[in-house]
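Worksheet: the structure to be examined is printed underneath.
For this view, one protein chain was removed and the others were kept in their places.
In order of appearance the chains are A and B, and numbering begins at 1 in each one.
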Amino acid sequence: MIQLDYFLLLSAFMFIVGTIGVLTRRNAIVVFMSIELMLNSANLTFVAYSSFFGDVVGQLFVFFVMAVAAAEVAVGLAIIIAIFRNKLTVNIDEINILKW
Amino acid sequence: MELAEILFLAFASIAVVTAIFTVISRSPVISALFLVINFGALSGLYLLLSAQFLSVVQVIVYAGAIMVLFLFVLMLLRPEKEDKYFVVNRKMKIFAVIVGLFLFGQLAFAIFASDIGQTVSIESSRSEQIGKIAYIGENLYTTYLFPFEAIAFVLLVATIGAIVISKKKLD
Partner (left out) sequence: MLENYIPIFIVFTFAMVFALLTVFSSEIIGPKRPSKEKLSPYESGMKPIGTAEERVSIKYYLVAMLFIIFDLEVIFIYPWAVKFKELYHGSAVTPAIGLPVFVSMLIFLVVFELGFLYAYKKGAFRWD
């Protein structure tokens, strides 16, 4: 029988892979993709809990998370495009004008 | 082994492998394609959890729409040289792996320390019922009506914001 633990561990692992991606990759778009990976791992946790406990709220929440993720991607990629237009790069090491 | 266990192992291993390749592959386009496979595997896992509607939505929204946008932007912003993204920053990599292992250990400890994962077992008749589109609709348009209307505003702002930010000239 599949236990809840397996889903949680899988989700934790995917979250960690996403974290490592955010920390190591320099391409802003790949960093963004890693963030999507982390969001999806959180979604997996929600759905696992929802169906193991027989409560629909988790699935509804995932539904809303997906909508918000789509909005976030639309705006975030627009920001990356705007940055690229100004600095001709998407390397996050070179986008450092806010650095002190 | 049951069918469900075999499918879980298959989908979970696909998800793990593609997640790792998303992060380590050199070309961002390859990363994006691996991420699409990862989303497909997640959709299969949702199906195993009998969240049928979400499984389909995952494919339509994530694999179908969001990744298309990612690929468009990757094509749009092809920087001159991709090599300079791979300046070896060994310190950062080691630091990231250490942080990752530490976090994973913490999460795994939390998961195993609480015995909820072993005691709770899936009640298939109930979880099949709540995964259905009709049950989700029933709850979404009665109890959770306000968040549903709020999402409309979030997406409206996202549309306007994305157009304003990405348009070249503002007139």
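General observations
We take it that a contact is a pair of C-beta atoms (placed from the backbone, for glycine too) under 8 Å apart; a residue touches a chain by one contact, two chains touch by 3 or more.
Everything numeric here is computed off the predicted structure, so don't read it as measured data.
The chain not shown here makes contact, within the complete complex, with A, B. Residue B:R78 is the one among B:R26, B:R78 or B:K93 that touches the chain missing from this view. Here one chain is not drawn; of A:L9, A:M33, A:A67 or A:I83, the residue touching it is A:A67.
Listed by residue number, the positions of subunit A touching the unshown chain are 66-67, 70-71, 73-74, 77-78, 81. What subunit B contributes to its contact with the hidden chain is residues 3-4, 7, 47-48, 50, 52-53, 57, 60-61, 64-66, 68-69, 72-73, 75-78, 124, 128, 133-134, 136-138, 140-142, 145, 148-149, 151-153, 155-156, 158-160, 162-163, 166-168.
One rule holds in what follows: only the chains that are shown with their structure count from here on.
Separating the CA-averaged centres of subunit A and subunit B is a span of 7 Å.
On subunit B, the positions that touch subunit A within their shared complex are 2, 4-5, 8, 12, 15-16, 19-20, 22-23, 28, 31-32, 35, 38-39, 42, 45-46, 48-51, 53-54, 57-58, 61-62, 65-66, 69-70, 73-74, 76-77, 79-80, 84-87, 89, 92-93, 95-97, 99-101, 103-104, 107-108, 111-112, 116-118, 120-123, 126-127, 130-131, 135-136, 139-140, 144, 147, 151, 154-155, 157-159, 161-163, 165-166, 168. Residues of subunit A touching subunit B in their complex: 1-10, 12-21, 23-27, 29-30, 32-34, 36-37, 40, 43-44, 47-48, 50-57, 59-60, 62-64, 66-75, 77-82, 84-85, 88-91, 93.
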